[in-house]
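Omission of a single protein chain aside, the complex is shown with its protein chains in their original locations.
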Amino acid sequence: MIIVMSKNASRQEIDNVEKKLTELGFKTHPIIGEIKTVIGAIGDKRMLSTQAISTMPGVESLVPIMKPFKLAGKELKHEPTIVDVGGIKIGDSEIIAIAGPCAIESQESYLETAVKVKAAGARLLRGGAFKPRSSPYSFQGLEEEGLKIMAKARELTGLKIVTEVVDTRDVEMVASYVDMIQIGARNMQNFRLLHEVGLTNKPVLLKRGLAASIEEWLMAAEYIMAAGNQNIVLCERGIRTYETSTRNTLDMSAIPVVKELSHLPIIVDPSHAAGNWKYVGALSKGAVATGADGLIIEVHEDPPNALSDGPQSLRPAKFAQLLQEIEPIALAVGRSMLIPHNM
Amino acid sequence: MIIVMSKNASRQEIDNVEKKLTELGFKTHPIIGEIKTVIGAIGDKRMLSTQAISTMPGVESLVPIMKPFKLAGKELKHEPTIVDVGGIKIGDSEIIAIAGPCAIESQESYLETAVKVKAAGARLLRGGAFKPRSSPYSFQGLEEEGLKIMAKARELTGLKIVTEVVDTRDVEMVASYVDMIQIGARNMQNFRLLHEVGLTNKPVLLKRGLAASIEEWLMAAEYIMAAGNQNIVLCERGIRTYETSTRNTLDMSAIPVVKELSHLPIIVDPSHAAGNWKYVGALSKGAVATGADGLIIEVHEDPPNALSDGPQSLRPAKFAQLLQEIEPIALAVGRSMLIPHNM
Amino acid sequence: MIIVMSKNASRQEIDNVEKKLTELGFKTHPIIGEIKTVIGAIGDKRMLSTQAISTMPGVESLVPIMKPFKLAGKELKHEPTIVDVGGIKIGDSEIIAIAGPCAIESQESYLETAVKVKAAGARLLRGGAFKPRSSPYSFQGLEEEGLKIMAKARELTGLKIVTEVVDTRDVEMVASYVDMIQIGARNMQNFRLLHEVGLTNKPVLLKRGLAASIEEWLMAAEYIMAAGNQNIVLCERGIRTYETSTRNTLDMSAIPVVKELSHLPIIVDPSHAAGNWKYVGALSKGAVATGADGLIIEVHEDPPNALSDGPQSLRPAKFAQLLQEIEPIALAVGRSMLIPHNM
Partner (left out) sequence: MIIVMSKNASRQEIDNVEKKLTELGFKTHPIIGEIKTVIGAIGDKRMLSTQAISTMPGVESLVPIMKPFKLAGKELKHEPTIVDVGGIKIGDSEIIAIAGPCAIESQESYLETAVKVKAAGARLLRGGAFKPRSSPYSFQGLEEEGLKIMAKARELTGLKIVTEVVDTRDVEMVASYVDMIQIGARNMQNFRLLHEVGLTNKPVLLKRGLAASIEEWLMAAEYIMAAGNQNIVLCERGIRTYETSTRNTLDMSAIPVVKELSHLPIIVDPSHAAGNWKYVGALSKGAVATGADGLIIEVHEDPPNALSDGPQSLRPAKFAQLLQEIEPIALAVGRSMLIPHNM
């Protein structure tokens, strides 16, 4: 932690800051410049209520030197984490495709889609039972009924299942059905919900918030990890910018940045990022070449009649073809994919 | 709703879209341009699963004509809503100041601050008992103990109290203590929480999300209103942009835009927007002149020792002086303030 | 300047950085933390090619302590600058209103508008002769012919005139006609143009770039000042964000932030910020209460037939009324306005 004193700070003010830091257990190293003085403070910033310092008279600003995340960062654990979802390993050499419709609409259509995405090479099955919709008048999901349909699809196909939870009251129930719990973008800073899924032993798919910085995203992971659950897969799904030609702006750079800062695996959701199925293929290929550990793609039998997010969904045949096109890219970057070759 | 067909759309594709719209209960009006055809569709968009149309072959885009919010908009209710919080009227001619510390830290300091902000002219008392902090290692609030302290402060000063709720499981308990429930920025799209506070009869202070559009914000209000609670005060608290000289960018234009689109009152939180007490005074004055119905300002006895958000807090004396400076501005824009004049 | 070394930096790497800094004329102060070492470097950063350091092995990041602007900042000049435009003082106690149409369209209409904004209380007259339009097919301005019309309006009304220059080749010619030169948002980082207007002795109205940080904006002022021209008025005109309900997001906080960092005066352009005349009144009032030194407002006789930016223009009568409404706010914040009272 570096404390920058303002150029008008008095000798007394500088002494007071040093004294306060010492009381808080820090060692201080003042550097007196021609115009400003800065004070280096060595110690554990997590012990420090930073505003205790930043609001003292004469203090201009504080510059953190250490990252605020510990468990999610590489300081304590350098080797990459591989998250095991019922035998499927995310973060290992294999590129993992997660697929399925945005919302579960009926058992018949869901099972049909499940069979097809399995045949195409998907390794996990997605589906929304609780839908956070921006309008109260939109379809909100089948809730527990949807989870039962997902469980049937798992039985039928052998695919492990992942779904979003949106309420602390549902965490236990959702965890009893699925293999992986998703935290959606809108709940990335719902800290109670993060804590609650941190108390389960289920792997967590943690989507980046609509306008979350990478640091805030890793701090959201830290919340879950601090509660005891270390099995987190990050999911980049586009951030909010001024550009309107896509629903969100896919921040592809988040892949190498996360790999630099954290040991957690990261996958990409091109469907929500683009908001338009036309761009899903190009972005999926780009994500794998950039270093993503997997993809989560919306697939629907009949996009025009989807109850949610139809415009960004691929039909199963298109999805199968896309995985075929992605495989050589995965190989070109030294990864593998387990997909059928006799299609 | 206007459906724009792509320039390569076939006659058959256009006919199919018209047919589908008719099935969904819309009246259609095709306009055949030189390059593109557009179809006007008259009917209630809320009945329409828009992707049923937007993903049909030949469709380029959909243009909504009506706003998605009904209860929060002016179509059904044109006169301004005045929200009554235990006798204090927000949205009427009086500018309402809400003040208090970010977090409740101890009974002694909270009561002391409460007495001072009351003396300065605050009309409602704020305080955080449940704090959504970006780090799991930061102070998370005194929880129910904090609510009891708030209730004591109300007893002592007569000020009505407002606090944030962060978990659906706490809504009933929080509502039993306070006069107004706050939904924080990070929970603006926690739809379950919105629904839950919509089931209470307490006025709601709905903060704008970190990167929420004004339309999304009004849709969050719509969620609460659709559940039965019409007593909502909107609170602009800054949005996320690329600019780093303030914590967030206060979107002052949101005041006249909300007044144009909605009948709900709107107040401004200059403390969270600026993140720096130095700018709170200027922005408070600006907000009142721009047309805000009130202000919510962080006040702390001893900002350097605050457990949360010290850098943006005013000391009580500074706050009292600020209200004195705001009053002539309120009068200049035809509003009033009830503050003591014999200070 | 603080150099943060990565946690894996070797003793040799740290020594190399210190040696390099010493060669560059800096005094170094290493602080060895438990995990990372940081090096304080005292000296004039402007002498330093920062990447000479930031790309050395073992260096994680550089943290500047001093602001990059010198002439535009308060370190060398603390008292506020008052810019004199032909006798009109911007930055003094009087709130200055600049008004006129977006583009000069004809002599007759321009003179008519000039007379009316003068009567309303405007102190400077604006008008575009060179228009930077986003489409090559839009009206690009009357060029020198427009400047001649402006000069006639000055003769007729006594109002000093301000217009935008968009090409280095035109600076001398434009300067020969007008009293103040405007640099538009799209040219805020057209460094050659900045340098060129810096060589004139005309006051400069420097608009903030579409997505410029306040620091970049002050560095643009620094360019002009470094070339010799110290008479700069900053103009906040809204920044680009994700919000679409206004054309740009007026960053009202820029007013107190600029007052904190710089001695230069700052005015606000609510017309370009909002893009809609309905919001111009509220934002003008808010800007004055927040501390702006003036306003620049688009006024057009007949907005529906304006060749540029009609939707955001006020009619003269509306403008006159607005100034009447602003005056009591100016007085409430201890400023003055020179406007007629017998209207």
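When the chains are written out, they are named A, B and C in that same order, and each has its own residue count from 1.
In this section, a residue touches a chain if its C-beta (ideal position, glycine included) is under 8 Å from a C-beta of that chain, and two chains touch if they have at least 3 such contacts.
Computed from a predicted structure; not experimentally measured.
Student: Of the residues A:Ser109, A:Ser135 or A:Thr246, which one touches the chain left out of the display?
Tutor: Going through A:Ser109, A:Ser135 or A:Thr246 one by one, A:Thr246 is the residue touching the chain not shown.
Student: Touching the hidden chain in the complete assembly: which of C:Glu144, C:Glu216 or C:Glu301 does that?
Tutor: Of the candidates C:Glu144, C:Glu216 or C:Glu301, C:Glu216 is in touch with the missing chain.
Student: Spell out the interface residues on chain B facing the chain that's missing from view.
Tutor: 2, 4, 7, 29, 31-36, 38, 40, 42, 63, 65-66, 75, 211, 240-242, 244
Student: With the missing chain put back, which residues of chain A would touch it? List them for me.
Tutor: Contact residues on chain A toward the absent chain are 211, 213-215, 239, 241-246, 249-257, 259-261, 273-274, 278-279, 282-283, 285-291, 325, 328-329, 331-333.
Student: Mind listing the chain C residues that contact the chain we can't see here?
Tutor: Residues touching the hidden chain, for chain C, are 46, 49, 51-56, 68, 132-137, 139, 166-169, 186-187, 189-192, 195, 209-211, 216, 219, 222-223, 226-227, 240, 277, 303-311, 313.
Methods note: only the chains that are shown with their structure count from here on.
Student: What's the farthest chain from chain C if centres are computed as the mean of the Cα atoms?
Tutor: Looking at centroid distances, A is the chain farthest away.
Student: Pick same or different for copies chain A and chain C, depending on whether their interface residues overlap by over half.
Tutor: Same: when the shared numbers are divided by all numbers used, the fraction is over half.
Student: Return the distance between the CA-based centres of chain B and chain C, expressed in whole Å.
Tutor: The mean C-alpha positions of chain B and chain C differ by 31 Å.
Student: For chain A and chain B, let me know how many angstrom lie between their CA-based centres, rounded off.
Tutor: So the centre of chain A lies 27 Å away from the centre of chain B.
Student: Roughly how many whole angstrom separate the Cα centroids of chain A and chain C?
Tutor: 39
Student: Going through chain B residue by residue, note those that touch at least 2 other chains and give them in order.
Tutor: Where chain B meets two or more other chains at a single residue, that happens at 211.
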